[in-house]
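Encoded as structure tokens, here's the structure I'll be asking about.
Omission of a single protein chain aside, the complex is shown with its protein chains in their original locations.
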Amino acid sequence: METAHKRPNYILIWVYLAVLTALELGLAFELPISKNVKLALLLFLAIWKALLVGLYFMHLKFERWNLRILAIVPIPLALILIAAGMSEHIW
Amino acid sequence: MAWWLPAQASTFAGSIDKGFLAILIITGITFVLVEVGLIVFVIRYRARPGRKAHYTHGSTPAEVIWTAIPAVTMVILGIASNGLWVKIKGRSSVPAGAYTIGVHAKQFEWWFTYPGPDGKLGRVKQSLIDKTSNPTGLDPDDPASKDDIVVRNQLHVPTGHPVVLYLSAEDVIHSFYVPQFRVRQDAVPGLEIRVWFEATVPGNYELGCSMLCGMGHYKMRAQVFAHTQADFDTWAADRAAKAKGEGTS
Amino acid sequence: MTTVAAASHTAHAHHDDRSFIKKYIFSTDHKIIGIQFLFLSLFFLLVGGFLAMQIRWQLGFPGKPMPGGSLLPETMAPGGVILPEYYIQLVTMHGTFMVFFAIMLLLVGVYANFLIPLKIGAHDMAFPRINMASFWSAFAAGGVMLASMYVPEGAARAGWTMYAPLSAREDLSGAALGQQLWSVSIILFGLSSVLGSLNYITTVINNRAPGMTWFRMPLSIWALFITAILGLLAVPVLAGAAIMLLFEQVLGTHFFDPAAGGQVLLWQHLFWFFGHPEVYILILPAMGIASDLIANGSRKPIFGYHSMVFAICGIAFLGWIVWGHHMFVSGMNPTLGSSFMVSTLLIAVPSAIKVFNWMGTMWRGNLRFHVPMLHGVGFVAMFTIGGLSGIFMAATPVDMFIHDTYFIVAHIHYVLFGGSLFAIFGAIVYWFPKMFGRMMNEGWGKVHFWLTMLFYNMTFFPMHNLGMAGHMRRLYDPNIYDFLKPLQPLNTFISISAFLLFGSQIIFFVNFWWSMFKGKKAPLNPWEDNGLEWTLPSPAPHGNWETPPTVYRGPYEFSVPGMSEDYLPQTKKLPTDREPAMTPAHGH
Partner (left out) sequence: MTQAMADAMRPPFPAERGLDVYNKKLGMWIFLASEVMFFGALIGSYVILRFGAAGDWAKPGVVLNIKITAFNTFLLICSSVSMVKAYAAIQDGYPDKLRFWLLMTILGGACFVGIQVFEYIHLVEHGFVPSGVREGSELAEMVAAGSLPAATMGLYGSTFFTMTGFHGFHVTCGVLSMLYLYVTKALPGKYTAQDFAGIEVVGLYWHFVDLVWIILFTIVYLV
């Protein structure tokens, strides 16, 4: 089968990841922003990076839908568990 | 009767038993439906020569019916039970002015702390706990703890007056359980859990630990004395007097 | 794949030149692995049974020397009198063996392995070597668990639920090595069941024969498939928890240690987040198998096949959001309790669909009461009781009273013995010919069924009353409590019934071994069933089919009007049947 199909520019994604990591590091130092904002930003960046890896390196972006479902199905379950565990402390 | 629900001796024992019976009726009907149905089918449709089964892949109306009925029943049951649940265990369910008692569980005994005349329980610190001199870790620096009465394996409660227990556990999880009061609550290390009840019938009951807590779990038993308010006051009074005498018992 | 694989397998099937070791010990053949699992799990079922007998002796005749008990070491039963610390080990190991190593292995180990390829028309599992690894790690796990009973200070003793901190602190539980071995064994077990699950899921998705569309799969396969998903996602959580517990025991970590900020309830959340899906792992395959047995016994298509499938999925889904019903009085956030109650109650709905559809299947059928059918019907009757008792416990206020009493124990055994185990007995008899080429004895099979049914109810039904009277679980000697003294006669009655129950299992034991060697040779299709597995000789050759069979219809086409026999195999091509598309998995 032909292999001259277009494929994501892996180097570009690598640059993305490096930059985002750098940003995260910047956030790690004492900054004039509230703890929660910082937390939110860090999580946002982490998820962004995770998505890049998942979508391009693991080609989820190019897989059929039912394989994508398979890949994300456990995540809500894990979140339910965490949410329940945390709810112990907010009542 | 020993093989049925124990006597009711608290305000919500009655409603819990009602819930139990309601479910017993719902499930009882279902039970009869299913089991009798099975028996009838087994007899009626047993294989007989020359007979062929009725060829069908099902019936949507029938399935809708026997999906909908349980669904509705369950939702109603859920709503009904939740009302009671909130009354008993809800965050703000503890009646105002309830008589406070501290309950400290450890392998394999129960320690009860009564507030004494000032009606206030003293502060307790795990760090202060000492097997012989200070079993519950009462903090002597806290004025409220001065007149507190600490009793081993004997729970005294007034009837007709709500009681709120502050459950704490020293080592592992234990569980506070008085069948006649229909009250059960785990005592969890690291948590202070409030549980309340109001005894109605004076008498002697048994408090059992209902959470496996080690090899002595089976004998982690305490006596419960439900007094009339008057008797309770006299008991508390002479306990307080004694306490003045020789500190904690 | 088809052609290639088929060719290579034909070679196998014809002259099977594998050495004995490769063929029967380190085999990669799903059928052999299934049989290995069968022996392993039945062994553990027996062990669990023996432990139960000792439990019952202590409860029925507290403090009396147990017959043969003097064989036990002083640390367990001096002079044959069971010690409290030994009693809680008995209870813990009984629960552990029965849940993890008997029922779970019997259903997910034996029948997922044996049935999936045979019933979907595959040559073998997708990953035969991983399959073998799964068996041997389960074997290792079982070995470790068994060994833990023979270490000096005895086995784990915190109940099969292993609540921390009791399980984490040897100074409080009195057992160090025993507790650690439990954790190790469970970690190994977790590995085994993940390897198994990913194999089953891949196989069902990818390796179905032409024409075997999703909605032509037998309900047993549907159930095993969904169960595999539950196992895949739930067991790793248990493994993670067991790892933390092990670290707590050997590295002195503080996950569950409140003194250092750890949380005691964390263990319960982790355990039950696994634990409730686990109990559905223990029942769904039984439900699937029962569906097959009942349809065959009724000579009638399953009533509402599609809704049966959706009910399985519904139960599996709800199973993820109900775990808190084990923690109503644990000090958990009561608002959380309310939501867990509602989700739990809702499980009655898909279960209702299943129970009533089984009855619908029998309705106007032509019921043949061969032994598997008996067990199938017994399953429905008994599981219903167990399920209904679950409703009491699901209602939070009532559970506050009956939690951790024998009411729960009754529930456990009605769903697990009356449910799972009855279906398993049926399955063993039903597929015995496929496994060993011989039939199990019919007459003795019926005797075993009826005696078991009788003594089983005599044993476990009164436990409801014990629970209602307030009899706590895991209680070495109820007579400590005055209010439990009047229950002693009932306890003694239960114990005697339990001994008789165990006794009647001997019939099965003998029948099993006798039939394996002396039973009458099995005809090609002994139960006149439609399943693909019956198109093969018994026992089926390595690689099953030379070329995969073609499937023309669902598995439950019994008593089709206008047909001479009352069954219509899935592979039988009628003039009206079209050849299936080669990629059935996309819709049907």
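Going by the order they are written in, the chains are A, B and C; count residues from 1 in each one.
Rule of thumb we're sticking to: a residue touches a chain if its C-beta (ideal position, glycine included) is under 8 Å from a C-beta of that chain, and two chains touch if they have at least 3 such contacts.
A quick note: this is a predicted structure, and the numbers were derived from the prediction, not measured.
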item: Neighbouring shown chains of the undisplayed chain, as defined at the top; value: A, C
item: Of C:Leu181, C:Leu233 or C:Leu568, the one touching the omitted chain in the full complex; value: C:Leu233
item: Option from C:Gln36, C:Ser197, C:Asn491 or C:Ser504 whose C-beta touches the chain left out; value: C:Ser197
item: From C:Asn207, C:Asn296, C:Ser343 or C:Asn441, residue that would touch the chain that is not displayed; value: C:Asn207
item: Selected residue (touches chain absent from view) among C:Gly48, C:Gly178 or C:Gly262; value: C:Gly262
item: Where the missing chain touches subunit A, by residue; value: 1, 3, 5, 7, 10-11, 13-14, 17-18, 21, 24-25, 27-28, 39, 42-43, 45-46, 49-50, 53-54, 56-59, 61-67, 70-71, 73-75, 77-78, 81-82, 85-86, 88-89
item: Interface with the undisplayed chain - residues on subunit C; value: 1, 4, 126-127, 130, 194, 197-199, 201-202, 205-208, 210, 232-237, 239-241, 243-244, 247, 251-255, 257, 260-263, 266, 269-270, 582-585
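Following the convention adopted for this analysis, only the chains that are shown with their structure count from here on.
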item: Category of the chain touch graph - line, ring, star, complete, other; value: line
item: Intercentroid distance (Cα basis), subunit C paired with subunit B, Å; value: 33
item: Chain centre separation (subunit A, subunit C; CA means) in Å; value: 38
item: Whole-Å gap between the CA centroids of subunit A and subunit B; value: 46
item: Of all residues in subunit C, the ones touching two or more other chains; value: 263, 265, 334-335
item: Numbers and ranges of subunit B residues touching at least 2 other chains; value: 91
item: Parts of subunit B lying in touch with subunit C, wherever the complex brings them together; value: 2-6, 12, 15-16, 19-20, 23-24, 26-27, 30-31, 34-35, 37-38, 41-42, 45-48, 51-60, 62-63, 66-67, 69-71, 74-75, 77-78, 81-82, 84-86, 88-91, 107, 126, 171-173, 175, 177, 179, 182-186, 188-191, 193, 205-206, 208-219, 221
item: Subunit C residues within the subunit B interface of the complex; value: 83-85, 88, 157-159, 163, 165-166, 169, 172-174, 258-259, 262-265, 298-305, 307, 329-331, 334-335, 337-338, 341-342, 345-346, 348-349, 352-353, 355-357, 359-360, 362-369, 377, 380-381, 384-385, 388-389, 391-392, 395-398, 400-401, 403-405, 465, 468-470, 472-478, 480-483, 486-487, 490, 558-561, 566
item: Touching residues (chain side subunit A, partner subunit C) in the complex; value: 73-74, 77, 80-81, 84-85, 87-88, 91
